[in-house]
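Below is one structure; the comments refer to it alone.
Yeah, one chain of the complex is gone here, protein chain that is, but the others are all in their spots.
Here is chain A:
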Amino acid sequence: MMLIDCPNCGPRNENEFKYGGEAHVAYPEDPNALSDKEWSRYLFYRQNKKGIFAERWVHSGGCRKWFNALRDTVTYEFKAVYRAGEARPEIQATEGGTR
């Protein structure tokens, strides 16, 4: 079992959390102006990155709040958590895990 640091509640078991996909995918300024191709890119296209990836998570079994996290998709390690609306922290990929 992995511990995830909720910004509101502190470290809790991973099964209290749900995954919300890539973070910082902005809703289009004017959806009506988008072509079908652009709309499909907004809806379905994600980075699927290997390494540090900014993701949305929700603490559904606790405070029920959404937050963002930087997670290494190779090691599953959470590098940072930050509140929704806050800027993405600068994080360098490091060897090994901290938790």
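FYI, a contact is a pair of C-beta atoms (placed from the backbone, for glycine too) under 8 Å apart; a residue touches a chain by one contact, two chains touch by 3 or more; residues count from 1.
Throughout what follows, contacts and distances are computed from a predicted model.
Taken from the listed names "Fumarate reductase iron-sulfur subunit", "NADH-quinone oxidoreductase subunit E", "(2Fe-2S)-binding protein" or "Sarcosine oxidase subunit gamma", the protein name that UniProt assigns to the chain not shown is "Sarcosine oxidase subunit gamma".
Checked against the full complex, the candidates A:Lys37, A:Lys50 or A:Arg64 give a single residue touching the omitted chain, namely A:Arg64. Mapped onto chain A, contacts with the missing chain fall at residues 1, 8-10, 12-13, 15-16, 61-65.
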